[in-house]
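A protein chain is absent from this complex, but the other protein chains hold their places.
Naming follows writing order (A, B and C), and every chain is counted from residue 1.
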């Protein structure tokens, strides 16, 4: 996936760029990730980065650009193409007290090391083998014409595996704050970064150290009539829809979950208790997506507050197709979201 | 896991044996699986079995016992310990028109080949690479004191991967009928067999060829007040609870989903429309289990029929612990199920 | 030793006609890629381009050693466009893939050379490196079960050879004595990673030893030598001699993909390998041996140009996929793949 071609295709994506903060902001999402790694490596000698081409090349997306100059090849470690070994070595090092960050060149290839993460990393503490504080991060998400193997949203694959944590930030601030929290966390964290956002969202970040706690959602927009519960790049789609619905006098609350495992049930339920209507929006295919769990929790714990069914808007139940026309149809769209909202509001 | 020890521990399991049909029945669940393989191999020369120790040894659980004598080592193929190669080779053979059955010695080790199944098998047809009709089967499920790595219920890991099918039978009849359907299916099917049931459930099976269609649920017990939606070994727990609740005059419907992907949304919604109350019961950990999807579908599509929240009863969000005391506490129990039912009925 | 047409025929079993065929495939590969680059610059290609410049020789030579009429199947990697062309994929089919057209073999769902047609004898890869080795083991296993006399050939890079999926394949295929040829392309780099940082092995073919397969290393930029080694491996496979791991030593003359200027590759190395260009070397060989004249080469290039002009036209005229089709063809039974496109 060349960055240029990703950029070129951006116009066709149903996620209007105007909602994305640009003016004034000076830190791109991707740079926020690099900053988080750099700052943590500066203050904590236990932190290191390991992965394919992360060293002198700075990573396929240049996420770790420059880090090797500052920290040397001993802490920014290029590896063979061996995802099992990369994550396995990260686990071993973590048990020894280090704080490894393992990069997947594309997050899709995390499937190669599914066993290491599910059998070893996730169970380590529970089995008495000690905490295994690794971070596994890599570019996720579609909308970049990456086709079936470079557009993945694998969060649901790992969602039924107790012992792991999963975060999926949608803003530069959250990317930095959650990555710092992940690196400092005592447990294994999958950090999904949305490649579409890498160089498309930016904002001013505080100069001081900050973290975004894992497990805390964020109300991005307050509303009274309906809550859209989402995360990752979909927050922009939700805001866009909210904006449009506002023109019709509909007040939509947009909740960015940010953390998926654990997730902020409380804030989610509170929001639904207020708006009485919920749409769960996510970029992965519908069936078996993590949004199903959000919906199930609401159906169990906020039932009394519900004035309408809980809707979900997600991608089609297919692999991610390559052609722009197909991918756009495959993905959640503003139109689908607004249609779902209107249906609920009529209810 | 020795068979003996599994048997020995059965008393401590919260799944009373008396509900399991014994008298009269002459085909154990495990034998139903062998029969399905044998019969399909007899009528279809494209069908073959491949896996570790499946040949002369007949498999770790003796599921394929005798097959090599009948079909020879050319169709009952022992392999090195290479799950990626086993499933990958199955995929390649399937593309060539064969109908491979790949055995995982324990279903847990399917995690090793997660990439082959998610990236290759699941996407093959959609990508224009041709249908990939493999069956991947292996012993799943807990209650046998298998500990963290021999008790897995991995269905949710694969549930957000369009292109795969997943079935999880709870009876000898369904095991045979679904396995035959899986072998004849034009798409890749994960066939999860519950090792606790292998030699514990048996029934009389029709002498004639039959299949259980993938995607069709079965109402195991009719009821009016509440539906328990479940699958796999949990059907017995559901029936046991239903039996007990019946003593209090509560009429519980027990729905065995049998197929997980695709699943029988229609029958599920119909049942809920009738009973107006639903509990989703499954053996995997709660968060991110496939039951979340069932719940989400009901919350979206049967909302009007619901008189109470949708409850879920599942295992704790932990790996499967080894000690009987711990495993029993970890698993769904009749007590938890009845408590959930009573809560809903009071609603 | 000076080559002559007769000595080549005797030594390699390649007739003049087949030698010119090789030349045609070399030129077709190189030129088709150049066309793709120019379409990319015009924003007509979706996604990235992964060049095989300087490696066309091994792709073409290895695939030429197969006998597609016997049902042989090759599974190329991204830099083996040449194998596909030898197997009979048409340039327009590859162009439609790159341009994500609705009538491409994958109907716009897949990238570049991720295409399959067993009738012609090829299957493109999935992206996760290494996966195709087990898959091709299964293809050859099925072939044997079906009584076919086919051979499988599968490509992997110096980088991809570090994956576990790769590693399981050769052992599995070897112990089952499958008719499989694994071509391990050592082209010096895996993305930015030089082979010396990929492995300390000095000869990648030595991995064969550890699984009991046959290992051989050949100069992948020497088309005739590569053909000969591949032919030995194919014959061995077809004769029941099992798996060969054939290391072809070559060099990736471009960056990993179009956007990568390969700043991490020493200039001298590029210069050095430019001198070893497989197409140049091959052309010199067939000219000097009297197999072909300068006119022959010019006429091959002219016909390649003509063919590609037409292919580009045809590809450009092809329509984009229909959006709604994205929902179809995941499972059997909705008729999607039976409909013409």
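Definition applied: a contact is a pair of C-beta atoms (placed from the backbone, for glycine too) under 8 Å apart; a residue touches a chain by one contact, two chains touch by 3 or more.
Here the structure is a predicted model, which is why all the values come from computation and not from measurement.
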> In the intact complex, which of the presented chains make contact with the chain not displayed?
Replying inline: A, B, C
> Hey, which of A:59, A:138 or A:163 is the one touching the hidden chain?
Replying inline: A:163
> For the chain left off this view, which of A:56, A:84 or A:246 is in contact with it?
Replying inline: A:84
>> Touch as defined at the start, partner being the missing chain; which of B:92, B:128, B:146 or B:215 qualifies?
In response: B:146
>> Given that one chain is not shown, which residue among C:34, C:206 or C:339 touches it?
In response: C:206
> Please identify, in ascending order, the residues of chain A that touch the omitted chain?
Replying inline: 48, 74-75, 77, 79-80, 82, 84-98, 100, 115-116, 119-120, 123, 125-131, 162-163, 165, 185-187
>> Could you pull out which residues of chain C are in touch with the chain that's been left out?
In response: 130, 162-168, 171-172, 174-175, 197-202, 204, 206-213, 242
> So that we can see where the missing chain sits, which residues of chain B does it touch?
Replying inline: 1-5, 8-9, 52-53, 56-57, 60, 78, 80-84, 105-106, 108-109, 111-112, 145-150, 316-319, 321-330
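Convention: only the chains that are shown with their structure count from here on.
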> Most remote chain relative to chain B, going by C-alpha centroids?
Replying inline: C
> If you average the C-alpha positions per chain, which one ends up nearest the average over all of them?
Replying inline: A
>> Using mean CA coordinates as chain centres, what's the gap between chain A and chain C in Å?
In response: 36
> Counting in whole Å, what is the centre-to-centre distance of chain A and chain B, each centre being its mean C-alpha position?
Replying inline: 31
>> Can you pull out the residues of chain B that are in contact with at least two other chains?
In response: 115, 119, 123, 126-127, 162-163
>> By the touch rule stated above, which residues of chain C touch at least two different other chains?
In response: 106, 109-110, 114, 126-128, 164-165, 330
